[in-house]
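All protein chains of the complex are present and in place, except for one that has been dropped.
Labels run A and B following the written order; every chain starts at residue 1.
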Amino acid sequence: MESQIYWIGMAGIVAFTVSAVLTVLPKGTNLFSASVFGIITAIGGGTVRDVILDVPVFWAVDLNYIWVSLGASLAVFISQNFFTRKHIYSSILYLDGFGVALFAIEAADKVWHLAFGRPLAPIILGIVTAIGGGLIRDVLAGRQTLLMGRELYAIPVLLGCTLYVALLALLPAFRIYGAVVCCLCIFGLRAAAIHWDLSVPEWLAMKPKSG
Amino acid sequence: MESQIYWIGMAGIVAFTVSAVLTVLPKGTNLFSASVFGIITAIGGGTVRDVILDVPVFWAVDLNYIWVSLGASLAVFISQNFFTRKHIYSSILYLDGFGVALFAIEAADKVWHLAFGRPLAPIILGIVTAIGGGLIRDVLAGRQTLLMGRELYAIPVLLGCTLYVALLALLPAFRIYGAVVCCLCIFGLRAAAIHWDLSVPEWLAMKPKSG
Partner (left out) sequence: MESQIYWIGMAGIVAFTVSAVLTVLPKGTNLFSASVFGIITAIGGGTVRDVILDVPVFWAVDLNYIWVSLGASLAVFISQNFFTRKHIYSSILYLDGFGVALFAIEAADKVWHLAFGRPLAPIILGIVTAIGGGLIRDVLAGRQTLLMGRELYAIPVLLGCTLYVALLALLPAFRIYGAVVCCLCIFGLRAAAIHWDLSVPEWLAMKPKSG
């Protein structure tokens, strides 16, 4: 079980890296900057989480996260044509959605079991882990961050982490099942958002009154 | 005394949150992003301070800071028309000024009594606590940060924290009175800047020579 989660996590790192490199590509970049963007996107959110938790940063404990991200950056550099093919790029988006779901729930679980700021901190740091790297990437690349757009990206993470924390509080015996279910919830919502191009619903939108 | 400072601090959190949400509103946002901006602005500076100090982050120790900020974000979402009324918005600006003053002096006091990097670090981390959250908000929202503008916002904090550190060094017995006086100094300067629309004085400006 543990080792399967580990390998799924590595697939998530690859997806984060590849989608990050493809995101900054249209502005023109180089192998070094692309690798920096790939690695920052893949590990940035988890690094902020670990610094706030005051635990050793996860990638220094297991350098495979960096090696895999570096390898994925190189792979995009070498075979850019492959990764920009329509159905490959689309698979990457779904894999990115799965990575987001997995890292968010893993993080919420880690923070909960450290008994750190229950019940809010596990949710907050789950979101930070899932979207923090992408925010840092966008800021460094001079792009609009997802907080200013209407893409349905972070709200599924919020819902999934909240559900998971509620499950841990009320039904702690179902930790494993709960984690799987919440992961699938986040991924399901994210996949639906990719497939049907869903955006944040209108009734959650805030607009300044005109005039 | 302690409990009064606590409640004034919570009022400051509300002011930080409300002014943050109203700041990002003109670009159009949604309830989720607005809450993220509200919370980041309210707790961002203090989080950076605690991470640099290597002490537990204040909001994980007392989650009320997050709950209050979350509640204030929701309140703005529900009753946007109320908060954008001229005299209400103006009150929020003054309350924000008071929050800035309070958090800066509280932070300088905390850092000083941890004997961390005296005498400069208490001043620097007082400024970081007061303006750090707003800087992160502006960067994530793609707005010009206050460091590039001419608004008189951070300089009163610098003056107040410097004065407070001088008092702690020279007259440690007057800690409470000193804190009140320095708080009022910062708030007074900030209120004057809001009321008379003051900007950074010309003789402090740096301009590139033309030609």
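Annotations for the structure displayed:
Keep in mind that, in the parts below, a residue touches a chain if its C-beta (ideal position, glycine included) is under 8 Å from a C-beta of that chain, and two chains touch if they have at least 3 such contacts.
Predicted model only: the values in this text are computed from it and were never measured.
Per the touch definition above, the residue from B:105, B:135 or B:167 contacting the chain not shown is B:135. Summary of contacts with the chain left out: across B:11, B:93, B:124 or B:166, the touching residue is B:124.
The residue from A:16, A:37, A:98 or A:112 that touches the chain not shown here is A:37. Within the complete assembly, A:51 is the residue of A:10, A:51, A:114 or A:206 that touches the hidden chain. Although one chain is not displayed, chain B still touches it through residues 51-52, 54, 116-117, 120-121, 124, 135, 139, 144-145, 147-148, 150, 154-155, 158, 200, 204-209. Where chain A meets the chain that is not shown, the touching residues are 24-34, 36-37, 39, 47, 51, 54, 56-57, 59-61, 63, 66-67, 77, 80-81, 84, 139-142.
Methods note: only the chains that are shown with their structure count from here on.
For this pair, chain A with chain B, the centres built from the Cα atoms lie 30 Å apart.
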